[in-house]
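The other protein chains are all here in position, but one chain of the complex has been omitted.
Now for chain A:
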Amino acid sequence: MRRTTKLAALLTAGILSLAACGGDDTEASDTPTGGDAPTSDVKVGMAYDVGGRGDQSFNDSAAAGLDQAVEEFGVETQESEAEDGEAETAREERLRTFADAGYNPIIAVGFAYAASVGKVAAEYPEVDFAIIDDESLVDVPNVASLVFAEEQGSFLVGAAAALKSESGNVGFIGGVETPLIQKFEAGYIAGAQAVNPDIEIQSTYLTQIPDFSGFGDPAKGKTAAQGMYDNGADIVYHAAGGSGGGVFEAASESGALAIGVDADQYNTADPSLQGVIMTSMLKNVNVAVYEYLAGVVDGSTPAGVTRYDLAVDGVGYSTSGGQIDDIVGDLDAFKQQIIDGEIEVPTTP
């Protein structure tokens, strides 16, 4: 026992002295990097959803927009990410901490921030906020809502799936069953049926709220996709974030095809899997974040709702890999019909 105490005391003493050394380093690393890069006095606070930067999906797309703004305008940034299942006060406090530390604007990535942005924006009227995937705060003057027509982009990849499917059987895998992901499903089904009214569509979600692991579990994605391929599907579209990697693996093992989501996943996938990614539904969160920040740097901070749909190329489909080059004409015809309002894409399945 006495030895334990001694050891603990020694350890503590050692660590405390090391801690003191550590303290000096922080101040040094806080100084901004110099050089000839562009500089701006805009300090951007970025509040990510669960998963944060590096989720290979939605958050990463927002991060890409931020990175582009850093590169081009030299804005200063700080990032913070949500914990799974955290308290509402934690989200509010994240935004307040940014505001108190002088960050302006503050970008909230994901609809989960809607209530907290509404509350904190009222407390800090001089700070500008942006929220992605939510437009319930349209009346708050210092909040910009950046929303996407996911169903329109999904319609096009649904049409592509139906045009390319040989078995007349396609699949949809959603990460978590939320109204947002249901928009992807609804658009996909409508698009597939627009091409082939008799097409068979298998549809599933990996997890249910409040379990958001469906956005980051490749094993679940692989199992679900494998089931669909075994069941006769030859093309599966996933809107499941990080779980999509498993969908691509299943497609590769079954000799079938898959459709990516959010970013052009052909470019980020492992080279051995590129061949199965027929196309990707593009949801250009990076463009939204970049354009918002460009406005802020210009001094014309956007406000109100900005809708990124097919008309402004806020959503779309990718052609990397050349697998759908032969049907681009058909898809562009659909695209024009949607833009012209001739086709109204449903948002709920």
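The rule is short, and it goes like this: contacts are C-beta pairs under 8 Å (C-beta built on N, C-alpha and C of every residue); 3 or more make two chains touch, one makes a residue touch a chain; residues count from 1.
We take it that contacts and distances are computed from a predicted model.
Of the candidates "Pyruvate dehydrogenase E1 component subunit beta", "Simple sugar transport system permease protein", "DNA-binding response regulator" or "Acetyltransferase", the chain left out of this view carries the UniProt protein name "Simple sugar transport system permease protein".
Which of A:86, A:230 or A:270 touches the hidden chain is settled by the complete complex: it is A:86. Residue in contact with the omitted chain (choice from A:42, A:114, A:297 or A:345): A:114. Among the residues A:210, A:271, A:299 or A:329, only A:210 touches the chain that is left out of the figure. In the full complex, chain A contacts the hidden chain through residues 1, 4, 8, 11-12, 15-16, 18-26, 29, 45, 78-81, 83-90, 93-94, 96-98, 101, 103, 111-112, 114-115, 123, 133-138, 145, 147, 177-180, 208-211, 305.
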